[in-house]
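Below you will find the structure I want to go over with you.
A single protein chain has been omitted; all remaining protein chains appear in their positions.
Letters A, B, C and D mark the chains as written, and numbering starts fresh at 1 in each.
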Amino acid sequence: MTALALKKISKSFDKTQVLKDIDIEVNEGEFVVFVGPSGCGKSTLLRVVAGLEDASAGEVWIGDQCVNPIPPSKRGIAMVFQSYALYPHLNVSKNMSLALKQEGIPKDEIAERVAEASRMLKLDGYLERYPSELSGGQRQRVAIGRAIVRKPKLFLLDEPLSNLDAALRMNTRVELANLHKQLKATMIYVTHDQTEAMTLADKIVVLRDGQVEQIGSPMELYNNPVNQFVAGFLGSPAMNFLPADIIGKDASLSVGIRPEDLFLADDGPLLADVTHVEHLGGDTNLIATVGEYNMTVRLFGQHDIEPDQQVKLGFDAAKALYFSADGLRASS
Amino acid sequence: MTALALKKISKSFDKTQVLKDIDIEVNEGEFVVFVGPSGCGKSTLLRVVAGLEDASAGEVWIGDQCVNPIPPSKRGIAMVFQSYALYPHLNVSKNMSLALKQEGIPKDEIAERVAEASRMLKLDGYLERYPSELSGGQRQRVAIGRAIVRKPKLFLLDEPLSNLDAALRMNTRVELANLHKQLKATMIYVTHDQTEAMTLADKIVVLRDGQVEQIGSPMELYNNPVNQFVAGFLGSPAMNFLPADIIGKDASLSVGIRPEDLFLADDGPLLADVTHVEHLGGDTNLIATVGEYNMTVRLFGQHDIEPDQQVKLGFDAAKALYFSADGLRASS
Amino acid sequence: MQAHRFRWHIVVFLAPAVLVYSAVMIFPLANTLRLALYNEIDQVRVFVGLDNFRTLFFDPLWSDQFWNALGNNFWFFCVHMLVQNPIGVALAAILSHPKLRFAALYRSAIFIPTILSFVIVGFAWKLILSPIWGIAPSMLDFVGLKSLFAPWLGKEAYALTTLALVSVWQFVGIPMMLIYAALLSIPEEILEAGEIDGITGISAFWKIKLPLILPSIGIISILTFVGNFNAFDLIYAVQGALAGPDFSTDILGTFLYRTFFGFQLQLGDPSMGSTIAGAMFAIILIGVCIYLFAIQTRMRRYQL
Amino acid sequence: ADVTLTIESWRNDDLKLWQEKIIPAFEASHDGIKIKFSPTAPAEYNAILNSKLDAGSAGDIITCRPFDASLALYDAGHLTDLSDMEAMSNFTDVAKSAWQTDDGSASFCVPMASVIHGFIYNKDAFKEVGVKVPTTEEEFFAVLEAFKADGNYIPMAMGTNDQWEAATMGYQNIGPTYWKGEEGRLALIKGDQKLTDPQWVAPYATLAKWAAYLGDGFEAQTYPDSQNLFTLGRAAIYPAGSWEISGFNTQADFEMGAFKPPVLKAGDTCYISDHTDIGIGMNAKTANPEAAKTFLSWVASPEFASIFGNALPGFFPLSKTPVEMADPLAKEFISWRSECEPTIRSTYQILSRGTPNLENDTWGASAAAIKGTSTPEELGKKLQEGLASWYAPQK
Partner (left out) sequence: MNKARSSPISAFAMHGALILYTLIALFPVFVILINSFKTRKAIFREPLSMPNADSFSLIGYETVMKQGDFFLYFQNSMIVTVGSLFFILLFGAMAAYALSEYRFKGNTLMGLYLALGIMIPIRIGTVAILEMMVATGLVNNLWSLILVYTAQGLPLAIFILSEFMRQVSDDLKNAARVDGLSEYTIFGRIVLPLVRPAMATVAVFNMIPIWNDLWFPLILTPAEETKTLTLGSQVFIGQFVTDWNAVLSALSMAILPVLILYVIFSRQLIRGITSGAVK
């Protein structure tokens, strides 16, 4: 069943149009991740779904109801704001329990849910603190906690993990995934983190400049992007784009090769000057120029390559993607 | 020359001690990255350096001067706040130029610097906007812009890229690195992003619970952590820890194996049940259990492995690290 | 900021206010209050210590008036606290509703009484409440409550409450505007978070807005307290310095004025006047200190 | 150069008169002296004047309230002794008594005017209801009763909201008839009579009887209300002071008459309150004493008296030379001077020097008498106690 449907949503602030004809359907229990460049309208879209902003045009359906005239409080959603928006006058535990009290949930159940959320978010020691006495990451966790204790049918999460360290992020990610399964809730999740997007999403929505570029499962988008933008946006380091004539194809096309699909090969077709080597520990990225084009090569593990040397690169031709001049996929 | 020295810095808020005897030396022109779990005291430390908080004990030296009694405005620093702290009543361009005006820099130079920063941060179209009319990532970029236009000798950056998308983040990272070289400025940088930490840092400082765990170059920390905490904290997915007897070593030790050092091998010594497979596009992570222990295996590229099957794992014994029960490194 | 250096800017920030205020306000007032310790006998000023206070508190001639005025003043204050401030806060809460149309118009209209001079207020209300010119009686008649009408201003039992309500009418604009300003500074985001959490309307007011504007409510209370215990003009304009009928509307301000400056044949008595002023000052100071030290320092403030 | 003399006054009402008549008249005959009349709101006058005098910024010429208020100024050295000013001989001792030291040795203000109490009535109404002007108290109440029965007019316009109305136009108006004017007043000052004596209590009893004839809600009726009730023709009788004449003349569009306070029995001597009310003196610290004295001498002259008396019917000049009045009502009032025994208000001289203030208490008492919240006897007792508490002759 459709849990959320956006129908031709547009939104303008004064002159600036921020969302244009957005059509999205989300099934019940789905985990949908919105990605897109900074400023593309992700938060605005969430706010429209929540009812905090009116769409300039279009309809928002939640379940089988058009919720345009329904106030946020009646839409049955929980939201993590990008800016947290914690209640400054309430301590952590009260921040989390306020909504539950309002709903009239019994005291012990409130206590239980808060305890569970704070355990999950590693906030146990901080329940009596006020937001102003917390670190950035702790505040962000309180914001998450405030949403999850409510166990709603629809979650809106706006970059909920951006200020957490890797371990905690992984941890919380897993907890969110569990929660998702357990509640059978529908989740709309905005993130800039590739790993989050790829691991959590049932479906990724790629937005650009207020428009949907592509919707699909993570691997579908990764392997089969409809256009150069999507191809370049997903994957980190980003896909390399070169004029296709460099690899002997039609010069009007460009070819996209993901950094991990390049490899050092003495007989490789591409001659590259390494300008910079990034040691990431688990990976090594070579930043190199092929002719006048910059390329990134991602090598697994650690490699002792010095900058300023020349290497030959091979690539997995099967995985190369071709794009026409207008950015759309072309068939090589 | 030493650009910044922290000498036995401690800091308490009422009862809670947040920083304990921190000793750090930063050389001129160095790029130092602070990492550590959320709430470990990174922001507090930056604020002490900036002079926004008084250390409860200890001294801060900038250059050859003890700056404890010197107000923040005279310390010659620029800072990006984790919470941005933009001037809400000034538009983007005024937010960036306020400090320059105060310094009495000529108008055209101000205009030039602001233009340069906004180009670098892709904020050109937003110079007349007020903070409240910007997206989260745009705000964060304004905060960065406000710091970099000042071209100070010492930068303090508190998770400056956390709300940016991958491409922009990469981009800005490179710009920051260039700026660093060009200004020969000293940079103190807080981040939760492993890639940022590994690629930008001359030196990484790992903090835990207000204490320094280890200081060193990125690869040094990655390959030669002094203890289990540092080993586990750096690297994503995190290092796997197992009792050493599983691989036939002293049972009192635990062995740490990085996910990328594990590989599928039919003759591998470890028998693992795959519980979950994460397809990241460029990598594939297997979450598996070996006996009662969880392990993550990071495989390069895309692999079609189904959960719930058994695999045999080999690992690079040379890269395994051993830790004694108190968490310190042991010699196997 | 560490206090290692002398922070000149604090001095600079405080100096102009402290100078003007000390010279033009504190010095004259202190100079006058000093008179409370003196008595004028045959054009000679003699020091009498706290004698005047003894007179004020224990000589029935004075103490009756004093306690009467003090009691009336408390009632006057209570009416303001119970009527003016809640109405003011309620109006501000409604007016601060972001989508409300004509808000500026309402706000200005409701504020107009506050702008009026006491002369006009006194005239208008005397005219309206007068049993003679018929406005209040005929309006009550219109709603069928004519029997409720009484010459309120002339009856000992009603006069003070009536005046207090007129004063409420006039000054509702003060709490309204202050609270309105405070409500405006509550970040929209927090209210949005509340809406998502299902906290809207009245409960948003009680659970989110009110705690955040508590310091302003504190200010309003203390301003009401100070203002009421210093009040004078309205009663003077409506009932005259003798605060009739039979002193039933006499409050400390009118009592002080009458005594200090004299009235009709009664000559001004700066000594007793200052004594009363001293007593008023003490009462208000105690109230303000309770607020400053017991309430304000304990009140949590939230940076918004 | 010209000297400018500033006059401090509470008589806002007279601003036009001074600007248009008095000042031009004076300046025409006195080169080199300019006059500025600078009135203060009446209610604030005493307080403001005292402050200005204390601080030294008061005007050169000071309008004097009668009795203690001015005496206090003189005692404090703010007013100059004018006893030796030649023009003071234009006034009788009685006229001067309001601005003299208790022993009469120094006079510090030139007497300007007095006001007389009585009743002003609506002649048309009297005709309509067919009643005659009362001369005795019995007739007086009969008239009131007639109006009450008729129902078209409020019999008498008076309210108690402002209190002083009840005391000044009520008690001090009809009272002298009971305490026999000066005789009773002086006896009270000497301590020979007490406020509990019947002649001092009886007026309250009479006032109490008035209540039945006042308008509905007279408790909240203010002084301007009373004025308006009467001048709009809604009330028949108005207990008055002569100062109302000029105002009423311009406001009422019916014919008015006046009658003096009724006597108890036909043939009794009548008593009126002819109260010295305004004087004018000189700021002891004036920079221009000569000019000021010149001006005061002029004020003491018959020329001034005639301008003033006719311009302000109802404020009767105190000069020995009688002033010919043009206004019929004013003529009526002043004619009582020859028929009746004049006196001044009982509370003004000496008796209101202490605390509690007898005059202020009398206001409250008169209002209470009319409203019936206390009995006349209680009121007398309370007033007596208050007076006795500080006034030795009454102890």
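In this section, a residue touches a chain if its C-beta (ideal position, glycine included) is under 8 Å from a C-beta of that chain, and two chains touch if they have at least 3 such contacts.
Computed from a predicted structure; not experimentally measured.
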Seminar exercise, completed: Where D:46, D:228, D:276 or D:374 are the choices, the one touching the absent chain is D:228
Problem set entry | Touching residues on chain C - with respect to the absent chain | 1, 3, 7, 9-10, 12-14, 16-18, 20-21, 23-29, 31-33, 87, 90-91, 94-100, 104, 106-121, 123-125, 127-128, 133-135, 138, 169, 172, 174, 177-178, 180-182, 184-185, 187-189, 195, 201, 215-216, 218-219, 222-223, 226, 230, 232, 253, 256-257, 260, 273-274, 277, 280-281, 284-285, 288-289, 292-293, 297, 301-304
Exercise. Of the residues in chain D, which ones touch the absent chain?
Worked result: 10-13, 15-16, 36, 38-42, 44, 48, 51-52, 54-57, 224, 227-228, 232, 241, 243-244, 247, 251
Exercise. Footprint of the hidden chain on chain B, which residues?
Worked result: 47, 50-52, 71-75, 77-79, 81-89, 98-99, 102-103, 130-134, 136, 139, 146, 150, 156
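Operating definition for what follows: only the chains that are shown with their structure count from here on.
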Exercise. In angstrom, rounded to a whole number, how far apart do the mean CA points of chain B and chain D lie?
Worked result: 92
For this session: Mark out which residues of chain A touch at least two other chains, giving numbers and ranges.
Result: 83
Problem set entry | Residues of chain C touching at least two other chains | none
Seminar exercise, completed: Touching chain C in the complex, chain D uses residues 43, 46-47, 50, 67-69, 72, 75-76, 159-164, 215-222, 225, 229, 347-348, 352-353, 355-360, 363-364, 367-368, 371, 373, 386, 389
Seminar exercise, completed: chain A residues touching chain C in their complex are 50-52, 71-74, 77-79, 81, 83, 85-90, 98-99, 102-103, 130, 132, 146, 150
Exercise. Can you list the chain A residues touching chain B in their complex?
Worked result: 13, 35-39, 41-44, 82-83, 133-138, 141, 158-159, 162-170, 192, 194-195, 198-199, 218-219, 222-223, 232-238, 258-260, 278-283, 285, 298, 300-302
